[in-house]
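A single protein chain has been omitted from the complex, and every remaining protein chain is retained in its original position.
Per-chain numbering from 1; labels A and B assigned in written order.
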Amino acid sequence: MSERVLVKGNEALAEAAIRAGCRHFFGYPITPQTEVAAYMARKMPKIGGTYLQAESEVAAINMVYGAAAAGVRVMTSSSSPGISLKSEGISYLAGSDLPCLIINVQRGGPGLGGIQPSQADYWQATRAPGHGDLHVLVYAPNNVQEMVNLVFQAYDKAEEYRVPAMILADGLLGQMMEPVSFPEEGEIKQHDKSWAVTGHKNQRKHNIVNSLYLKADELEQTVIERFQRYAKIEAEETMVEEYLMEDAEYAIVAFGATSRIAKAAIQQLREQGLKVGLIRPITLWPFPKQAIIDACDKVKGFLTVEMSMGQMVDDVRLAVNGRKPVEFFGHTGGIVPTPAEIVEAVKEMGGAK
Amino acid sequence: MAIVYQKPKALSDDVLHYCPGCTHGVIHKLVAEVIDELGIEGKTVGIAPVGCSVFAYNYFNCDMVEAAHGRAPAVATGLKRSMPDNVIFTYQGDGDLAAIGTAETVHSATRGENITIIFVNNAIYGMTGGQMAPTTLPNQVTQTTPYGRDVATAGYPVHVCEMLSTLDGVAYAERVSVDSVPNIRKAKAAIKKAFQNQIDKKGFSIVEILSSCPTNWGLSPVDALQWLRDNMMPYYPLGVYKDKEAEK
Partner (left out) sequence: MTKSMIFAGFGGQGILFTGKMAAYSGMMDGKEVSWLPSYGPEMRGGTANCSVCVSDEAIACPLVITPDVLLAMNTPSYEKFIGDVVPGGVAILDSSLISLKCDRDDIKVCYVPATALADANGLNGLANMILFGKMLKETGFTSIETLKKALEKVVPAKKAQLIESNLKAVALGMEQ
């Protein structure tokens, strides 16, 4: 690991991707992911890589599709409205079993929304990042060092399982600076890429990268095989952090930037004698349902805190399955919940007063 | 016995699904012959479009990628930037290239991506059953222009070679036709040049091929070729629209 340096979240994502072996970046300008692309534009020409500013997000994600088909580590970054445009390509990437890394530095929505931090793309990322039966791996870091670590993780798992991976960040994490250490280059695990279209060199049958299956049973078999991989991902790749849950009587569930505010709130609540803990999903898909199910046995209720009108709360309720009350507190894009508000919301839950 | 004619090696044994009299088969053969003659099958990656030629990924023996509708030049860009020494070509129809994929076409051209585009213009959407294409002629009857294409409401056809020839990034743009043997021979020469340009790193090359669609035009194969000569060729004149090499 390198010495600690103070880096902006967005730049950390870009540098981490380069160190993880990414040499191809295709993007289109949008706030608040700007620094990711700018960093790539500065660095890529110096290391023999590609930075290409596409004509649209649609084109950019299809360039990612082409580069991923060639078997290289490739990345695109965007913010919410741009991710909507990329959804076409994300579906084709998933349907063709191609690994890649997509960054969403979320901003407020819907429509143009705002340019300030938001977590309102949870549904999009975990439910329908594109049309069809599909999932992408979704990682939600909550600090700049974790942004770096999860870039490595995302590439590794995307290639292992042949699925697209997404890092769902937000404008707050993207803009903030924290000390980070970068892993040295050369620590990259190699995965089989015999499926890549690199030219058959007259030594094998031709490879085809494709998501079209006009025979319904063939399509179903393909999707079922993919869902078996998804099941394995759910079983083996779920990531979650628990904080002060051992004796917790109430659990806050929060991810990304909001989870940090929640931690500060929990510290205040504990000082007031209230036993509150945090369950922080690090992978949003697969969602760490087991951690929620396990917590049902010991807590009186859950409070989900998000920078949205309440999206992840659906997954919490599905996991809780009616066994305990699940409340929601949040604000929409640009209004970061304060620790004091979260403290109040916990206190308002039945029985905690 | 001497072999005087055989199927090109770059074409697979799959049975083509094209309608009787469709000229896609001829164009596939020309592309495959060029790949054979240049000896590049092992390093070529082709990109199939959405449209009648969607299954081109089964017909060419080189590595193939199926692209979303209109995105083939963006996919080609991603492939070529990752593998600059491979040969990357797209095979696209008029709806794919000149309607939904106009942005990808124009911008890959203006970037001067070192790729080869085979553009099949038959003035209609074939696969979906004969709707108006961006290249449908004025007054031409299609399923969605049942009274003929009225330019007052449906606008004018896109002249792709003429438009792209204005872009500095384009190395080579030629319009050819496969309506007759002499024109087929010229078409092959143009396709070969477009591939050779890429090998020589000369940049973006496009060959627009006027093609027939007997099924959706409602004509016999022979009549369709005559219709192509009588109607398309006057509107879309054959010829070289840009050749950076020749300009020097």
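What we mean here is this: contacts are C-beta pairs under 8 Å (C-beta built on N, C-alpha and C of every residue); 3 or more make two chains touch, one makes a residue touch a chain.
Worth saying up front: this structure is predicted, and the values here are computed from it rather than measured.
Enquirer: Please provide the labels of all shown chains that the missing chain touches.
Expert: When the full complex is considered, the omitted chain touches A.
Enquirer: Among A:V74, A:L172, A:V209 or A:L269, which residue is in touch with the absent chain?
Expert: Of these options, the touching residue for the absent chain is A:L172.
Enquirer: Which one, A:H135, A:H206, A:R260 or A:K275, makes contact with the chain that was left out?
Expert: Per the contact definition at the top, the residue touching the missing chain is A:R260.
Enquirer: Tell me which of A:P32, A:P164, A:G301 or A:G330 is the one touching the absent chain.
Expert: Considering all chains, including the one not shown, the answer is A:P32.
Enquirer: What residues on subunit A make contact with the chain left out of this view?
Expert: 4, 6, 32, 114-116, 171-172, 175-179, 260-261, 263-264, 267, 334, 336, 338-340
Simple rule for what comes next: only the chains that are shown with their structure count from here on.
Enquirer: Taking each chain's centre as its mean C-alpha position, how far apart are subunit A and subunit B in Å?
Expert: One centre to the other, that is 39 Å.
Enquirer: Write out the stretch or stretches of subunit B touching subunit A in their complex.
Expert: 41-45, 47, 54, 57-58, 60-68, 71, 74-83, 86-87, 103-104, 106-107
Enquirer: Subunit B touches which residues of subunit A in the complex?
Expert: 24, 26, 50, 52, 54-56, 58-60, 62-72, 74, 88-89, 92, 96, 197-203, 206-212
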